[in-house]
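The excerpt is restricted to a subset of chains, each kept in its original location.
Note that the chains are named A and B in the order they appear, and that numbering of residues resets to 1 at the start of each chain.
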């Protein structure tokens, strides 16, 4: 295993130390239990937005802590959801009296641990609402599985609901907006290579030199199909077609197109794919008015990309455009 | 011989050893149909349990189980953290404040544990989860307990049934947890959580059997 680390089990803690050192004015980093909070938290009378999940998907979530987005993020071990007490500690520190919205990706571990945390918080009279993101259309059968996974849509949701909280929306309204985003967002990804979890030491799956995994999850979960590597045109089509059909996104719909790197995709390839996706959508009459291109929800050193489409309306667009200032996303 | 707080603590420590010894095996099992962290999760969790046991001296078997539950919940994360945590928490409630568990109260604790896991995780039998090891274990334990067996015998029966139950997950197609994303491709692999249940029960039985 080739990694720039000391002890494999200390990776998350050591990385958090680096984040603390790199962003002293912006972030307050706590250890044991570990979480990252806005340096100026709690912001009085603002709904706090808190998320978290297994590490290895950075910048999600820790890189999105800051004004206009998350008040705190709770990183678990690599690919392992955080524990309820860590979530509870984070919320306890950042809740400004207006309640907290928990943003949870739909994985059994995350759902169960955040559920327990929510119970603990309610017992402490902190108002908590939860939104569970489940935007991965690669999971076709939600009855015989743990349901659709939360992937790229999480990034967009955190930005938008963060803006709603920043403008002063109350908890119910933040929750309503979060559910609206969740209802209108769909994603699908693919991988050229597998990531290696530090404490495992071996790649999460084997893929032949001529193969790609279509519909892969951000923990290297298997996708819809393993097929021969195709041209970028073919790859974009294979991902966007099912995304469009699922909601469905229709002619004249206004959308945000998010082209995401799984971690190790060169920026040239990412922009190249983004350009193809824009043409593909234009041909179908779907109007892309906002875009995000970069590595925002990753899977360690996995190579590949995902597309996320979010249906926009005037309010969501305004919330997207609202200022944000975090280590990974700023405007 | 009944099961005291000291017996329970010894059993838990033996369970921790088993998790450490089988860490890599559990990682491998989870790598095949999950995300490869199960061995690390369980090992981290039981190391936390042992660290807490070293600090505290819980007076009853129920208190030992409660300590295991809270340690696991606050150190494991993932799906197995809240599920095993709930199992031990419900077992602790069932055990209550008694000084010693006999065969029947032990079996009742196991029953409470599996019900806790089902209520949290909503898995049904043959969904290829830890339930497929836990449920037969509880049934076997109850059967032995009704015929008046002591804790050692009850646990031995539970462990044996759990091992068989875990093995029975191999041909199953997962419908819960991360393995469910594999669909048909999940068949042919042992479920890591079920394997942990079998390992833990075998370790518990081991200690109580020896003493």
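Basically, a residue touches a chain if its C-beta (ideal position, glycine included) is under 8 Å from a C-beta of that chain, and two chains touch if they have at least 3 such contacts.
Just so it is clear, the model here is predicted, and its values are computed rather than measured.
Asks: Since just one copy per chain kind is on show, how would you write the full make-up of the complex?
Replies: Each protein chain kind appears in the complete file with these counts: A x2, B x2.
Basically, only the chains that are shown with their structure count from here on.
Asks: Using Cα averages as centroids, what's the distance between chain A and chain B in whole Å?
Replies: 32
Asks: Inside the complex, what are the residues of chain B that reach chain A?
Replies: 27, 31, 35-37, 40-41, 44, 73-83, 85, 120-121, 173, 175-178, 180-183, 185
Asks: Can you tell me which positions in chain A touch chain B when the two form their complex?
Replies: Interface residues on the chain A side: 9, 33, 54, 76-86, 107-109, 112-113, 115-116, 139, 141, 144-146, 149, 197, 199-200, 202, 204, 217, 219-222.
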